[in-house]
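Note that one protein chain is taken out, while the other chains of the complex remain in position.
Moving on, here comes chain A:
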Amino acid sequence: MDMHSQNLLDRRRFLAGSGVAGLLALVAACSGGAGTSTGASSQQSATGSLPATSKRGGTLRAGSPPPPTAVDPITMYDGTAIAIVQLVADYLIWLDKDFTLVPRLAERWETPDGGKTWSFALRHGVVFSDGTPLDAETVKASFDRLLDPDNKSAALSAFDTVLAKGGVAVKDPSTVVFTLERAFSDFPYLVSAGNYNTLILKKDYAGDFTKKPIGTGPFLLQSYDPSKGATLVRNPKYWEQGKPYLDGVEIKFYADDQADLLALQGGDVDTQILSRPALVSPLKGAGDIAIDQVKSTGFIALTLRTDQAPFDRKEVRQAVAYALDRPGVNATTYDGIGALGNDHLFAALFPAAPTDLPQRAKDPAKVAALLAAAGVSKLSFPLTFDPPSKDYALTVQSQLKEVGIEVTLDQRTSADFYGGDQEKDTPWLFTKANLVGWAGRAVPSQFIIPMVKSKAVWNGSKYANPALDAAATAYDAATTDADRKAQAEIIAKALNDDVPVIISVWSGNVRAYNGKKFTGVQAHPASYVDFTSVSAL
């Protein structure tokens, strides 16, 4: 469901070391504000020189859980399938580990009208692995495919109310224009890796990715076995000259986390696609294992039904929020690498995140006062969740018990938890209190629009606040950083005060690898993979 279901060479140090430090400014500029022309130049292709300590060649072996479904870029949602596809195909824009946008198939982008229309200039000289040149028609076809409801892509949810079918046009062979339903200043994020289904595929792509794996990415998919894994070799036609350094990547499937970890320790694999902080952190510095870690914008939301007792009283929701020891949750769930949450949807990684909102902390006296104000003498409630949130559920249960709140754990299988009808009865959207793991998103709107806007598609708390709705729309259309920050503050304060969801910790992400054999393996907030800069030692 989400990808929580997961160094060598820092990109910036590498660029600086290669004598192209000027590019740093360009790369940083790619995350710039709306209304400005953004994007880096194709100079980046000149960075294919290898670090002195590294060598070309070699195969990186990575362990990962087997994809639960067929690997199809249009409908995929699990971390392994996304990783395989990201090695073979490419996006217009890559989302870097620090959430900056890095030009890939698009060299630059701009909006002439404050975020309603966006124009993307394509990189010249890019060809697919079968020799077909990349052009604007291909990019249009890729987005038309995602926007067609018949193709059932999850990307449709991300484009909801922003980009509709028919909104993509070809200006010339190397320029694509997106006309949006409404102004959206963060739109480049929605066509970046941050919206992971938006890969550029050939016009005639027919859903058979593992049989005809044609892309513009750094590797070619040589073989795929749904039971065993995938073998990839270097794409000689890759657009970035000199890259990738590796000859190939081998992905081995491990259905069990422990088996994956033992394989890494035993030398059967060199890295993991989806490392779990609690499992791999104890290995840091032990033997050959190195660990890269990053902050993330993922989290586990404790969602409370605001339309049902006892959580229809704001004081009761606030009481639960004040009962949690957030550093304790961070330590038990993310091995301490996460960042404290403040019950709103702006992670510190998001540039517009408010900084003057006091951090909520455990306060038993306040819990008692709030419950008394709500007329609740003894609070008890069931907490519904699926296995990936089990540790979090146990922590919540134990912490709330300390302040006299009784939580009954209601664990379901993931199939049951996410099954049912999203408009009627699915447990993750209709139970009184539940835990839902949310994968990291590139922009806060990807949380706000579906999760907390009135009658939103995944509004499990059934929260409705017209002031927040208006601020969310204004946030998307904001053309200046100051305006965006102002709207963010309204949204964050409303969520912090009303507490429809409790966000106690923003997750961190890790990637473990064999540091004696490879350099350049990096963690990513969304567990994405970019192995173009990985090299053998």
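In the analysis below, a contact is a pair of C-beta atoms (placed from the backbone, for glycine too) under 8 Å apart; a residue touches a chain by one contact, two chains touch by 3 or more; residues count from 1.
Rule of thumb we're sticking to: contacts and distances are computed from a predicted model.
A.B. asks: Given the choices "ABC transporter permease", "Lipoprotein", "Aspartate carbamoyltransferase" or "Dihydroorotase", state the protein name listed in UniProt for the chain not shown.
C.D. replies: So the chain that does not appear here would be "ABC transporter permease", according to UniProt.
A.B. asks: For the chain left out of this view, which of A:Asp113, A:Glu137 or A:Asp256 touches it?
C.D. replies: The missing chain is touched by A:Asp256.
A.B. asks: Based on the whole complex, identify which of A:Tyr77, A:Phe350 or A:Phe430 touches the chain you can't see.
C.D. replies: Candidates A:Tyr77, A:Phe350 or A:Phe430; residue touching the omitted chain: A:Tyr77.
A.B. asks: Just name the one of A:Ser157, A:Gln308, A:Gln397 or A:Gln411 that touches the chain not displayed here.
C.D. replies: Only one of A:Ser157, A:Gln308, A:Gln397 or A:Gln411 touches the chain omitted from view, namely A:Ser157.
A.B. asks: When the complex is taken as a whole, what residues of chain A touch the one chain not shown?
C.D. replies: Listed in rising order, the touching residues are 1-2, 68-70, 75, 77-78, 149-150, 152-154, 156-157, 226-228, 252-256, 258-260, 262-263, 265-268, 412-413, 415-416, 418-423, 428, 457-458.
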